[in-house]
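These notes are about the structure you will find just below.
As you look at this complex, bear in mind that one protein chain is not there, while each of the others sits in place.
Here is chain A:
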Amino acid sequence: MIHSLFLINSSGDIFLEKHWKSVVSRSVCDYFFEAQERATEAENVPPVIPTPHHYLLSVYRHKIFFVAVIQTEVPPLFVIEFLHRVVDTFQDYFGVCSEPVIKDNVVVVYEVLEEMLDNGFPLATESNILKELIKPPTILRTVVNTITGRPGGDKEFLKTDWVTPRGSGAVSPLLLERVFSCVYERSTNVGDQLPTGQLSVVPWRRTGVKYTNNEAYFDVIEEIDAIIDKSGSTITAEIQGVIDACVKLTGMPDLTLSFMNPRLLDDVSFHPCVRFKRWESERILSFIPPDGNFRLLSYHVSAQNLVAIPVYVKHSISFRDSSALGRFEITVGPKQTMGKTIEGVLVSSQMPKGVLNMSLTPSQGTHTFDPVTKMLSWDVGKINPQKLPSLKGTMSLQAGAPKPDENPTVNLQFKIQQLAISGLKVNRLDMYGEKYKPFKGIKYMTKAGKFQVRT
């Protein structure tokens, strides 16, 4: 299966390598660099590159290429999915996944990778289990390490270990106590017991979880993917949603979540904790949740339902053949928002090569134009229905160049709080198996996914 892993940064340096079988020389990456050169853009590097003796499968995230070297037939998605999982794990451990962070935590990274794969086959990929095996670095541990004079502490402490893992951002006294006790007891970053999760049928949950405040938060987040054509009519639009949860409950709670209108959900994919049979028969989500943040469910709202498009874009962009100037005007306005305000609106557009510069005046927000990448972006903010935001001005074009064939497409981002555009509603959340009363919270949000307007 997976032979080796190379981490390559955007300037083409291999800054980490790890081998699970015999060592593969890093020269194998030359094939990758070749492909990278050919592709010009990082996005276009093919994920699968055959070389005479190996196959290179790569993913590109956070400006880092994760290149896996394999030698024999293996489902490519298997490797790709695993690499993504590696990135997610790093993110979970260090808060961000970037070159300096990985370099600074190289030992932890190495230990984690060692646990994730054995002989190239995934061994433990649940972050809950990994965290029991290898403790993520925290400020506190570094502090403790420094105080107790443990090695490595001082150095790392001074450098970057200020990064905390997600979720422990607010340091509660309880957490403090826990971390201290745990550090004193073990005085090591490595767990010496097999995590119980590894053996149980609920590998995603640790045993012996304790909280003083028991809380369960669910965020229903829907994204609208749409392509709107020139005239403003919708070419395609669909809603993809996820329910992200942050569950901090003591013990082994068994939760059920039901919807007012489960029929809306056309296609769903679950976290492994969700009992599929229960969903099939009753359309109820029943699960023993992992501890902390996780994605409970992602769904797709059936295409039959007409999607309400909450914004419209009025545009007039024109290039003239002869003159070196073009006109540019864009107005954004709300439509079908069910009375909610649209926030965080960001308009961006990739202008044609021939555009040299733009002089624009927005009625609100700020805009930037990068003359090198030809990327125009306009941070609008909130839309006030009384006074629609607009961006007007002229473009200076390269003299003599023919007018571009196509007007640029406009990409839109926005957020609407407290609204699930599909109309999905959570009915109730119940907990079994534990005695206490948890605090429950549900939040809805609609966002633009891949929202494009052709002009």
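Here, a residue touches a chain if its C-beta (ideal position, glycine included) is under 8 Å from a C-beta of that chain, and two chains touch if they have at least 3 such contacts; residues count from 1.
The rule is simple: contacts and distances are computed from a predicted model.
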Name under which UniProt lists the unshown chain, selected from "THO complex subunit 6 homolog", "GPI alpha-1,4-mannosyltransferase I, catalytic subunit", "AP-3 complex subunit beta" or "Aldehyde dehydrogenase domain-containing protein": "AP-3 complex subunit beta"
I'm checking contacts with the chain that's been left out. Which of A:N9, A:Q71 or A:Q364 qualifies? A:Q71
Touching the unshown chain, chain A contributes residues 1, 14-23, 26, 41, 43-44, 46-48, 50, 55, 57-61, 70-78, 80-84, 106-107, 109-111, 114, 118-119, 121-123, 125, 149-152, 188-194, 196, 198-201, 203, 225, 227, 229, 235-236, 238, 240, 266-272, 275-278, 280, 295, 298, 300, 303, 350, 352-353, 402, 404-406, 408-409, 411, 450, 452, 454
